[in-house]
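With one protein chain removed, the remaining protein chains of the complex are shown where they sit.
Then we have chain A:
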Amino acid sequence: GEIVMTYVSIPVGIALLVLNTIFCWTLASIALYWLHEANKLRWLPVIGNRYYIMAFWTNICLLLASYTHFFFVFLFFVLFWICEIDNDDNVLYAIGYTYRIKTTFRYYNTHYNIALSQGRWVACLNQNALRIGDYGQMQWFVRTSNKNTLGSPTWMFSHICLPFFVFVLILLELAPIISDFVSRAASIIIFAMYVITVAILWMKMPAYVDYIHLKREERTLLFWCLFQLVSYIVYTITLTIDSKDRYFPYLVYVCIFNICFAMFDCGYIVTSTRQVLVWNDLVSILHDYKKARRVASIESSEKSTQHSLSVRYEQSRKRKAKILLTKLDHTFNQNHDQVHDNAGEHVVISNETAAMSDASSRALTLRQILSQKRTLEVFIQFAFGEFAHDNILGIIELTQFKEMMSKKQPGSEDRPSLITLPSDIVKSQIVFDDAKTDLEKFQMLVEKFILNNATFCLNIPYEQRAKLIAAYENRQPASEEMVTIFDDCIIELFDLIGDCFSRFRTTDMYIQLCNTNS
């Protein structure tokens, strides 16, 4: 009777299959469309910096798997009717595999860049700092030996990934000999391991240096992988419980879970294509460009397309930054006014204003930038690009000297410090050397920043320079003078860097810092 049950509903079965296939192919086509769209913009840094090649081939594999898999499901059921088809575990395995490699490299590269930028300035303040502590750990990423092995995609592929991949593949191919369940369970375990590694790497990835929404993409992909993992586990359990097809025919199970797998395929591809475009505001640019092309009906080559798209991208990026910043400014001023205003207006605050005032609390001032380690580090990186880093180095080291001196001076502690520095920033080698006297420290600082042939000669007026050099030559400033001796200098540097900061405020880096600063 049970077997009859399976065969009674042949027309229903066919209808189910057709609908299923149409559904899956529609999803796959949507994915294909976005893959194509994203491919047009692959040369943009926001796309190119995500290991696009790897993402592209993962997506192609998924797409092929989607199409052929559902196609064969359809074909086999129609032709051979009850032919047993296995959902392709190896596809699942391969996806997890590439996904993990991709994340590993992104993780590596993010840290590599941070380490590079730190390497440029940390040693200016303290040559030993790069060997110990947080800065020392970062140096692992820039070591040539690591850069050429674990940091190099080619090396990783040829030495670790490929052998391992082949090994696991053989294992998975041999597993069905023991039992289907073992094979599926092995797939799940391996895939789960990948997802966990990715999750850990994702959590450790610093968001404040992520200007292209990498972390966001990772998170959504992680969600889809978890979704796939869960549905595959359910699928395996169902098939194990109902291995004799007692409740439903096998066909029904396959159809139901095919929908899940198709959703995963589509979700995964669309996330790494369309969502990435949306997050970076590229969809509207593509749309505008297409519209303009239709109006002008120009047959253009790929290069001119690239050119005009990149111009559009630049323009929109600038516009976006401008809008956001004026918004931040606006609410910043508004908040200031509101302190004096009565609360009457608060009643009519719309959602938008609420969101904006939320944003305004995140608009960072120069003082705030200097007071946190990570913001300060990003700013130094920018200042390096403008060759204005000597000013910040001066601020850091001279302020540390001032703080050091004022600690020794019981009376001066209640004086407000000019600039607050993060406590975990690199400690100056000169200031924190206990073997040196205060005078020696002062002299070394003057030699480093003030003298006319100094390495980091600062752009300060003659008056201040002469004053400091005179003190340097006379070797007689008393320790109570040491506290305030560099004050004018620090203020001057703070003023000088303001110009650089005003340009920093228009960068993606600044916006990202404001967004992640809470």
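Simple rule for what comes next: a contact is a pair of C-beta atoms (placed from the backbone, for glycine too) under 8 Å apart; a residue touches a chain by one contact, two chains touch by 3 or more; residues count from 1.
One rule holds for everything that comes next: contacts and distances are computed from a predicted model.
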For this session: One chain of this complex is missing from the view, so tell me which of "Cell cycle checkpoint protein RAD17-like", "Replication factor C subunit 2", "Ras-related protein Rab-4" or "Guanine nucleotide-binding protein alpha-3 subunit" is its UniProt name.
Result: "Guanine nucleotide-binding protein alpha-3 subunit"
Exercise. Out of A:101, A:383 or A:511, which is the one that touches the chain we can't see?
Worked result: A:383
Problem set entry | Candidates A:104, A:187, A:391 or A:428 - the one touching the absent chain | A:391
Exercise. Which of these touches the unseen chain: A:132, A:234, A:278 or A:466?
Worked result: A:466
Problem set entry | Hidden partner chain, residues of chain A it touches | 301, 303-304, 322, 325-326, 329, 383, 386-391, 452, 454, 457-459, 461-463, 465-467, 470-471, 474, 476-477, 481, 484-485, 491, 494-500, 502-503, 505-506
